[in-house]
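Worksheet: the structure to be examined is printed underneath.
Yeah, one chain of the complex is gone here, protein chain that is, but the others are all in their spots.
Letters A, B and C mark the chains in the order given here, with residues in each chain numbered from 1 onward.
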Amino acid sequence: MPRKRITIRPTVEYLSILNETGDLDEALDPGLDADRCLYLYRLMVLTRRLDERCINLQRQGRIGTYGPSRGEEAAHCASAIVLEPQDWLVPAFRQPGALIHRGWPEEHAMLFWGGFEEGCRTPDGVNDLPLNVPIASQVPHAMGIAWGMKLRHDPHGVIVYLGDGATSEGDFHEAMNFAGVYHLPLVVFVQNNHWAISLPLSAQTASETIAQKALAYGFSGIQVDGNDALAVYVATREAFERARSGGGPTLIEAVTYRMSVHTTADDPTKYRSDDEVQAWEKRDPIARFERYLRGRKLLNDELVREIEDDVQERVRAAVERYEGYRDRIDPLDCFKYMYADLPAELVAQREEFRQAIEREAR
Amino acid sequence: MPRKRITIRPTVEYLSILNETGDLDEALDPGLDADRCLYLYRLMVLTRRLDERCINLQRQGRIGTYGPSRGEEAAHCASAIVLEPQDWLVPAFRQPGALIHRGWPEEHAMLFWGGFEEGCRTPDGVNDLPLNVPIASQVPHAMGIAWGMKLRHDPHGVIVYLGDGATSEGDFHEAMNFAGVYHLPLVVFVQNNHWAISLPLSAQTASETIAQKALAYGFSGIQVDGNDALAVYVATREAFERARSGGGPTLIEAVTYRMSVHTTADDPTKYRSDDEVQAWEKRDPIARFERYLRGRKLLNDELVREIEDDVQERVRAAVERYEGYRDRIDPLDCFKYMYADLPAELVAQREEFRQAIEREAR
Amino acid sequence: MAQLNMVKALNLALREALAEDDRVVLLGQDIGQDEGVFRVTESLLKEFGPKRVIDTPLAEGAIVGGGIGLALYGLRPVCEMQFSGFAHQAYHQIENHMSRFRNRTRGRFTLPMVIRMPYGGGIRAVEHHSESREAVYAHTPGLYMVIPSTPRNARALLLESIRHPDPVIFFEPKAVYRAFREDLPDEPETMPLGKAQVVCEGSDLTLISYGAMMRPTLEAADDLASEDGSSVEVLDLLTVSPIDTEAITASIRKTGRAVVVHEGPRRCGIGAEVMARIMETSLEYLEAPVRRITGYDVQFPYFAREQLFLPGPQRIVHAAREVLAY
Partner (left out) sequence: MAQLNMVKALNLALREALAEDDRVVLLGQDIGQDEGVFRVTESLLKEFGPKRVIDTPLAEGAIVGGGIGLALYGLRPVCEMQFSGFAHQAYHQIENHMSRFRNRTRGRFTLPMVIRMPYGGGIRAVEHHSESREAVYAHTPGLYMVIPSTPRNARALLLESIRHPDPVIFFEPKAVYRAFREDLPDEPETMPLGKAQVVCEGSDLTLISYGAMMRPTLEAADDLASEDGSSVEVLDLLTVSPIDTEAITASIRKTGRAVVVHEGPRRCGIGAEVMARIMETSLEYLEAPVRRITGYDVQFPYFAREQLFLPGPQRIVHAAREVLAY
């Protein structure tokens, strides 16, 4: 009948492999081969260029409000490449590179932010959910998919992405708890980019790390340098190894930074300092990875140029495909996918709508 | 750029003072004076006898489904006596003794479980919320009251009670997080009675303790022997000292046991063993406290009899007051307290109802 | 043929669904070992094991949100909310997600799932255990909102709902759970969603209701026949979203008079929608304003006051007589 400190079994770790100047902690090097490295680099560059193009499209009024991913490429790309096709990926809305890696057309984000449901149409054969707008509400969906795997003895895993702000929502908690209870093959990947619109992390939660939130659910958390592609890769790979081998869930906190606006409707100068942004510019994940690749002699000016050219061409082609979209939509589509069999009252409403459109077009 | 274990600042403790045979860990003795001890003992006995009577009333059809508190008297009574009148108390639905201590009439639980809103009418001058049925949804209310205190520099605190099952709900999480962020004078008191209807704690969460869930919110948690009135008292007193002096929230996990049915509609033999129940019978919080008081010579057979007589009389009087209630209600009351000013359409509905009742009474 | 009450009938439908399709899984609080607080899942854990009948932690949002994930993965979850008043904790998952996946993914992902929940008053339950909020789900595009009224249609509609390719909210009138028995065919039986049923034919007046209110409605029809000699048609909506406008129209054009009955609040309730449809389709056929007998727009009283509050046959008869005399 004492007074004593309780020791908690699961652990919280911190991991960093490539430092800001691109130097490697060799003991921790995952030894990614050249192809893999260059694939990841190309994916991140493509993600960055698409992002820049989308901001442009928004400025020109060719898409609506857009939420950029600048600065978070290592976090979501280096984690996504760990997955096998049979694994599932559940995004929030700042993981365009992850989706492209998984097989989504480059224009999916333009479609989504351009106001087309077609941007949420997961390609056939791809095990991803589409972008999710209500914060944290996708985490239970990912948990449910992992639950299905567990029930079906499917030896794969699920990754779900969310923001630091999302950890405040009840949905995060409930899904984390179920994941712990059922010991699900779930990787909960928090892109801690320090901001939830205007709210800094310090005002979002009093906990020192997001990773430690895993302790509330009886499993382990790890905090990684989210601008360090190798650390992200290693942490995610370990989490998937655990998931696929019945070891249960993992919480990964990738510490990164939202280098751009929250969305194009946002003005961050109202709530954060340029100094802070500039400090993070120096930790740019793509530049860091590039330095490392150059150090390993996997990359040189010529190859960088070649990659840039290739990427620009992919971006151009994506915009072209996107622009062709508007002509292919029918306002009556809003009835088309509502139900397997459209109930009689909706058939009548669709007819009412059809007639109205016809009249109004005259 | 290492791989390292992260150490978490807030702590999780375990506290026990009186063991099962009523022996005291003298170093931890809070030194409660005789009056306080006997007051607490009497309150727990009253709570137990009222509980037994309510089960009886339910069997006789004089109240509806009833949720007993048997076995959880130390947890909720010994914590409630720490409060000053200006502190607020927010119950779930298994804290009848706490409410009686705070000034609620003994019959409040009969009224509530008997189907009368009057059982939720907090007495004037008492800073308590009424019983709360949707699990965990009272935790944000308590958080909000504590937030008000903080905004108003009110040097008091709030205690909110909930069950182990309630920790799975999103409301628990969201309120805990706000409490951490705003550093609120909130004491979150979990009566971990091991069961949520038929679900054992081990299937409710994978975390080893409930106390450690505080770490997710950046504050400390403590697990106490919830059948040990002194440990409960000490932990709650410390938490209130912290709250009142600006030290922020505390999570207390009181490990106790639901010695009876979930409610009178429940049949626990379907899901738990007699052995388990019997093992906990030996840890009965009232018997343990009685042993301790007898050891301290504060209690003897005669005084126990006197207390029993007094308590029985209070129970009898409460039932009598309750029975007088039915005659004093008016079916139109359901309109009476809906709005400060009843809108015209409800005035019309009330009239419609009045006429229907009149017709149907003929 | 077996004589079953509604609890047993629902249990039968669940057993049939579990047996015929191994993608069907049940999720909910206390549905396994405890067999459900109303025993609707009796013996199912024993028969189908813990991978098919799953006790969950106490979090409605995760039961529905997790159910969505299970359905996306390819299973057919049947989620139980212990009482409909606690489905509110999952409302964001229902409204923002469960109702939308087919449309937003242009048909790539569908959600063949059911949320079962006991609803309604009359069983002396504590606060939050007596409400009827079917109108909220009926207002939500993308859902089916089904409410059976007898053991036989409960079994048939639940089985159909589980087989259905789109998400269904399935309200169970707990006041009917053990109220009476009915003969059920031995073979699995289903009824189409979205179709009302003429429970008895008549020519003077139509009573329209569903769920637990079918009993007082039918009683009222009997009283009107026996005491007034009125010929009353009774329509059981069975599905309140979509609503079977055709059946309502057919009946109203015959009788010219109607009373709609439900226990949920009046404002923007199912009664309002039925009246609006009658207005739209059959105004000229009306001999009198349609009346509604409903719960009032106040909170459902604690049970000491509930019996008078709930619409009963007398209130329906009175309104019907006024409509007939109009």
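Going forward, contacts are C-beta pairs under 8 Å (C-beta built on N, C-alpha and C of every residue); 3 or more make two chains touch, one makes a residue touch a chain.
Computed from a predicted structure; not experimentally measured.
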item: From A:Asp25, A:Glu52, A:Glu308 or A:Glu345, residue that would touch the chain that is not displayed; value: A:Glu345
item: Residue of B:Tyr41, B:Tyr66 or B:Trp147 in touch with the missing chain, whole complex considered; value: B:Trp147
item: Contact partner of the left-out chain, one of B:Glu174, B:Asp225 or B:Glu253; value: B:Glu174
item: Given A:Arg36, A:Arg59, A:Lys282 or A:Arg326, the one touching the chain that is not displayed; value: A:Arg326
item: For chain A, residues in touch with the removed chain; value: 64-65, 112-117, 119-120, 133-137, 165-166, 168-171, 196-199, 203-205, 265-266, 270-271, 326, 329, 331, 333-335, 338, 345-346, 349-350, 352-353, 356-357, 359-360
item: Absent-chain interface as seen on chain C, which is shown; value: 85-86, 88-89, 91-92, 95-96, 99-100, 103-104, 127-128, 133, 135-136, 138-142, 241-243, 264-265, 267-273, 275-276, 278-280, 283, 286, 288-292, 296-299
item: Touch list for chain B against the chain that is not drawn; value: 88, 117-118, 120-122, 124, 129-130, 134, 137, 139-149, 151-152, 170-171, 174-175, 177-178, 181, 334, 337-340, 343-346
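Convention: only the chains that are shown with their structure count from here on.
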item: Separation of mean Cα positions, chain B and chain A [Å, integer]; value: 43
item: Centre-of-Cα separation between chain C and chain A, whole angstrom; value: 40
item: Sequence positions of chain A contacting 2 or more other chains; value: 170-171, 174, 177, 181
item: Numbers and ranges of chain C residues touching at least 2 other chains; value: 57, 59, 61-62
